[in-house]
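Let me begin by handing over the structure; questions about it come next.
Not every chain is included here, but those present sit where they belong.
Note that the chains take the letters A and B in the order they are written out, and that residue 1 is the start of every chain.
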Amino acid sequence: MPEVVFPLDSNKKFTDQQIVGHNRWHPDIPAQVRVKPGDVFRVDCREWFDGAIQNDDSAEDILHAPLLSVHTLSGPIAVEGAEPGDLLIVDIVDVGPIPQEDSGPLAGQGWGYTGIFAKANGGSFLTDQFPDAYKVIWDFRGQVATSRHVPGVSFTGIIHPGLMGTAPSAELLAKWNAREQALIDTDPDRVPPLALPPNPDSAILGSLSGAEFDRVAAEAARTAPPRENGGNQDIKNLSKGTRIFYPVFVDGAKLSVGDLHFSQGDGEITFCGAIEMGGFIDLHVDLIKGGMQTYGVSENAIFMPGNTEPQYSQWLAFSGTSVTLDGEQRYLDSHLSYQRACLHAINYLTKFGYTPEQGYMILGAAPIEGRLSGVVDIPNSCSTVYLPTAIFDFDVRPGPGGPHQIDPGQGVPKASF
Amino acid sequence: MPEVVFPLDSNKKFTDQQIVGHNRWHPDIPAQVRVKPGDVFRVDCREWFDGAIQNDDSAEDILHAPLLSVHTLSGPIAVEGAEPGDLLIVDIVDVGPIPQEDSGPLAGQGWGYTGIFAKANGGSFLTDQFPDAYKVIWDFRGQVATSRHVPGVSFTGIIHPGLMGTAPSAELLAKWNAREQALIDTDPDRVPPLALPPNPDSAILGSLSGAEFDRVAAEAARTAPPRENGGNQDIKNLSKGTRIFYPVFVDGAKLSVGDLHFSQGDGEITFCGAIEMGGFIDLHVDLIKGGMQTYGVSENAIFMPGNTEPQYSQWLAFSGTSVTLDGEQRYLDSHLSYQRACLHAINYLTKFGYTPEQGYMILGAAPIEGRLSGVVDIPNSCSTVYLPTAIFDFDVRPGPGGPHQIDPGQGVPKASF
């Protein structure tokens, strides 16, 4: 086991740990950990809601999840010698659930959850069709996930960090805040909101305190979106063995990581989210000095996925176009066409006995693939979603005999609101 | 070789063939070919511009391409016993360039082309950055493509039909026309246009003539977009061995196919388009009676890709978010985030000596993958584009030595206009 530079105790809250992490982006959150290029080290990561979600059959905790306090990030970690303009090489040496803890009340202790936010609480990709709060619990056996709430499926998780990135410079942060506020201002009362402005409430800023805490908390960016620094990219392919190249915007790079996922489908369409868990990540870091200019990577990470992702060779795929459910034609809207493809897949699964919520959860948690198949054929884009047939215990393909009927069991817990 | 039910002579124009196909969608275009469930048969397909594009070093032909006459589709093919409500099973038994014709003036005779439309002529996915008309020629050696206009790359083509589908019912056609016209009406003078309304000019309608031709030509839908019937989906994974399930809207299903591609990246981002070619496709058809209801597939094709797609195990991936190049924040716009990811990839390739146009052409023609990685993290979606490193003759990965420099050669032909 590499040296644990950022340890977490599963029995303590995120703010009571030996080293306190952060849940906002700001250049002035101090690095409390230092590593050198070439180092390999372990970082413990907290599940993104810091233990608020329980291993039970109720979705009330999802409905009342503390949205202001996410994501509980481990870091910042300073890399010696890193300067603005460099590319920070980060190798994901290993990543997994909480080691040596196979049961317990914290997601990552042998189990994880997938939630869907209620529309009033952030919503999800298909919030108009699924406006309530839902939750399913997944049990881990090695790298395989199954759920008492979703019978008939089991799949090899594609474990990855949902969120990793470097600190923004002051200039970059200011740019984020300006452009996101401008968007919010176009419809400030929208539910769910268009974006999340800085909010000192529930801010966690590492070792900061006093006036400096207040200043930074007022300015610091929320961690929900991916941005130029990487951040909450939710790319399921950042699996073990992946090499990522992050732009460096501040001295020391100030790397942070969190929001580990046991598995996820492309898009993390349920929003809350993949199969969420706490755990560990072992990283190796290095630098390409001046690499942002040399390779033209001034923003957003580039990466090379690992070579041990679960292999499936047979897929059942669904397509969608950019026409709304009400029949309105939109112009090359790939977001919409992916929604339609996902809805087609969910509808298909209901013919086998699944509830729509179960189908939705499968798409959110299993290693499905979402592709931008056609983006130019005016006015319709074409998106596609691919389900590996081998994750189902039964034959999920269309055939002359009609769909096999599963017993949906207790189904997906839903919040009463 | 299966029986050729729809033959084409490479030396004759599309309208001079033994059986004349069509370039519009309408239920009343008569089927001139009949097949039975269980049949395997060959259909010749014309390259989508009917030979207007030459194997030369000029893009003038792309600038002046006859947009009103696309796509030159082979069909309609009536399937005995097919009725509205059925699912039509179509197996792609084989598909390839024009057999036994390895050289000649027609795309598909040992070569193909990728074009980018000028903004005034339809544009492309990145039309703001690439407003002119461009063309590259690809040479085929077996299943491998190389280009005198794009040095340093060679790749195994993922051959597929860009367009296949069943005929719409009259009701469905009316719905298409209404919703697309409504979109056009929101900005009727836009360049490029938002959608393409019915246009009798250059319409080809099989065996129709006279008043019936005029009536149908005035109503028939253009073939550019994918729609409920499948159509121009441009899904690169409809490769050999793929099984597709199409909804049936009219008696006989009236299957049509065309727009063959030797290879394509996800999205067909160059618009004109993939590696375009004429060729042949061998199909097997069958029916699931009442399958639309049984499986909940009321629109858009579902499919199972073949198992001989080219395998690559190392990828270099680029990410993008939904912020415009001008810094404007958009709300969960996956179309935009894919544009940004593609622009990042192109910019990266220029560091190795490629011109931006060469980089763009690689993304359009090679078997790259475009994924909807994050679609819920307000306000930024995250899209990713994956390049197989093995298609480059040199090491395309970032490293301490800096990028290898290629000689871009003559580069990509551009129209003078």
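Convention: a contact is a pair of C-beta atoms (placed from the backbone, for glycine too) under 8 Å apart; a residue touches a chain by one contact, two chains touch by 3 or more.
Source: prediction; values computed, not measured.
2 identical chains shown; how many in the complete assembly?
The entire assembly in this structure file is built from 4 identical chains.
Convention: only the chains that are shown with their structure count from here on.
I need the rotation angle between the copies chain A and chain B from a CA superposition, between 0 and 180°, in steps of 5.
Fitting chain A to chain B on C-alpha positions yields an angle of 180 degrees.
I'd like to verify one number: the distance from the centre of chain A to the centre of chain B, where each centre is the average of its C-alpha atoms, in whole angstrom.
Going by mean C-alpha positions, chain A sits 32 Å from chain B.
Show which residues of chain A lie in contact with chain B when the two form their complex.
On the chain A side, the touching residues are 87, 122, 124-125, 175, 179-180, 182-183, 192-196, 224-228, 232-237, 245, 266-271, 273, 288, 291, 294-297, 299-305, 307, 313-321, 323, 327-335, 338, 340-341, 344, 347-348, 350-351, 369-384, 386, 389, 397-400, 402-403.
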